[in-house]
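So, chain A:
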Amino acid sequence: MQKTTRLGAAALSAVLALGLAACGGGSTTTPTSSGAPAAGGATGEFNGALTAVVNPSDKKGGILKLANAGDWDSLDPGDTYYGYSWNFIRLYGRSLVMFKSAPGKTGNELTPDLAEGLGTPSDDAKTWTYKLKAGVKFEDGTPVTSKDVKYGVERSFDKEVFPDGYTYFNDFLNWPKDYKGAYKSPDANTDSAIETPDDQTIVFHLKQPLSNFDYFAQLPATIPVPKAKDTGAKYKEHVIATGPYKFDKNEIGKGFTLVRNDQWDPATDPNRKALPDGYDVATNVNADDIDNRVLAGDLDVDVTGTGVQPAALGRILPDPAVKAGTDNPTGTRLWYTSINGNVPPLDNLECRKAVEYAADKTALQTAWGGEFAGGQIATSLLPPSIPGHEDFNTWVPGADNKGDVTKAKEALTACGQPNGFETNISYRAERPKEKAAAEALQQSLGRVGIKLTLKPFPQTDYFALYAGKPGYAKDNKLGLAMNGWQSDWPDGFGFLQQIVDSRVIRETGGSSNVSVRDPEVDKLIDQAMEQTDPNSRNGIWTQIDKKVMDDAYILPNVWAKALLVRSKNATNVFVNDAYGMYDYLGMGVK
Partner candidate 1 sequence: MSFLELKDLQVHFPTDDGLVKSVDGLSFALERGKTLGIVGESGSGKSVTSLGILGLHKGGRAKLGGEIWLDGEELVGASAEHVRTLRGKKMAMIFQDPLSAMHPFYTVGSQIIEAYRIHNDVSKKVARKHAIDMLGRVGIPQPDRRVDSYPHEFSGGMRQRAMIAMALSCDPELLIADEPTTALDVTVQAQILDLMRDLQRDFNAALIIITHDLGVVAELADDILVMYGGKCIEYGTAEDIFERPEHPYTWGLLGSMPRLDRDRTERLLPIKGSPPSLINVPAGCAFHPRCTFEDRTGGKASTEVPQLVETEGGHLVRCHLPRDTRRSIWETEIKPSLEAS
Partner candidate 2 sequence: MVTYIIRRLIWSVVMLSIVSIITFAIFFLVPRLAGATSEDMAARYVGRTASAEQVKVAAEKLGFNDPLIVQYGRFAKGIVAGADYDYGPGVERCPAPCFGYSFLTRLPVWPDLLDRLPVTISLALGAAVIWVIAGVATGVLSALKRGSFFDRAAMSIALAGVSMPIFFTGMVSLVLFSYGLKITVAGGTYTPFLTNPATWAYDLLLPWITLAFLYAAGYARLTRAGMLETMNEDYIRTARAKGLRERTVVVKHGLRGALTPILTIFGLDLGLLLGGAVLTESTYSLPGIGKYAIDAIGRQDLPQVMGVTLVAAFFVVVANLVVDLLYAVVDPRVRLV
């Protein structure tokens, strides 16, 4: 999943932080007074919305105000790849299944939305069937049929028209040869991929077993699109709603408003409370300004959910009253360092162990932005919010996490490199945090004689030409590579497959997996893909996590965290683990 980038944010916030400090407490303490617990009832406590609903209420009405420092890649369900967009899109679109709108781990659970139940797989997990609920209508009153769902998926196939979206359906469904999507192959028979035996039934045919297809079915591309109203690239200007809200005014680049959709029937929808009367969304708003406004109660949500800017961080953390109104969820992103077994002497497990032991994880945490904005020190791959995560620490870097020099030196001796060795560490030149992390490693590994040389590369070609191209990495001795990964949904497949399956590594480059090459891991992945029972499947993901750590191909740094500010005016505020941010479906207005 992509993260939004915030323009010039770093420079801006640095100056602003100075400025706000300089202008004294007078103006900046405003949120403190209004944030006092007595003021608006319970504003809750720090991290209060992680596991429980803050300000629970069933009161309807009001307008929820949201702002975005950037802009949606697209509001079109077939063309959006931001996590916050998938969270938000549930307000106006209904996919086959969805994540429960609930705090904590419950948010990770899938529940039927358009469909009557979760998908029914065939024995080989290659065919998945969904039955649609009766009575679901588009905003114009037209009933939704399985053909509309099929058309939505077919149109999203065309990546020329919809370049922002993902390619899961393109890659996994059994499309006819030379299929080019709904616009360029309008007459193709696509029954080999999707069948609609009747208006309420839709059947997906996959090329390979996929035990977790329900996660595919929650993707926005399964939101139905009426073919008659489809305007291609311009559909995002007015998406035909199936959810409780529809578009009223939409000015791309500035913002849009949502109003109630009178064709939405709550009887067909147990998942949505639809409390506010509407939503007012501004886009391309100054990032620091958003923080200030949310803190002042002038705005309800920073819709991107990626956390406050450094300037605001400096105002929130020192003030307990303000901090009590914030949450610090751990997301589904892991920042890590790949240890490339192709580069000697890292082909020796003992040398890789030495790296794992010697690394100062507290220094890495600081490099990534600290405890609140950076992340939680990671001991394995799977983040805590993803099912299958288990707490274990294969290579304990000392009790204080500052690195275990003794054990590292023992490992080096066992590796035949008692005085250490030299290798390179690559990172993306445009990312100061990756550079800081690489420098932290340079320092802590230097303590045991492992000398690292920093190698920055441009981020656009980082995987295609440099760190992700096996030949280049080997020839240029890129023993370590800074890396990061976030899953598209909270599931072992979504999180692990792309970074531990050795079969995704291509000699031509471009893979995110730059170091894990273990046939046993590959085998385990295949097993998981065929295991339709979620519990057994999650057990396999745990096994894979442990195996990769045993191999010491990856040095986990931190699981990313973000500091979110709770709105003073909103009810039903809680963090949904599936998105790692506030759930926009539940929120109401006081």
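Assume contacts are C-beta pairs under 8 Å (C-beta built on N, C-alpha and C of every residue); 3 or more make two chains touch, one makes a residue touch a chain; residues count from 1.
Behind the choice of candidates: all candidates are chains of the complex that A comes from, given by their letters.
Note that the coordinates shown come from a computational prediction; the quantities given were computed from them, not determined experimentally.
The candidate touching chain A in this complex, chosen from 1 or 2, is 2. On the side of chain A, the complex with candidate 2 involves touching residues 2, 5, 7-8, 12, 15-16, 19-20, 23, 27-28, 30, 67, 70-71, 74, 81, 155, 158-161, 163-167, 183, 230-234, 236, 251-254, 282, 284-286, 288-289, 292-293, 295-296, 298-299, 460-461, 508, 510.
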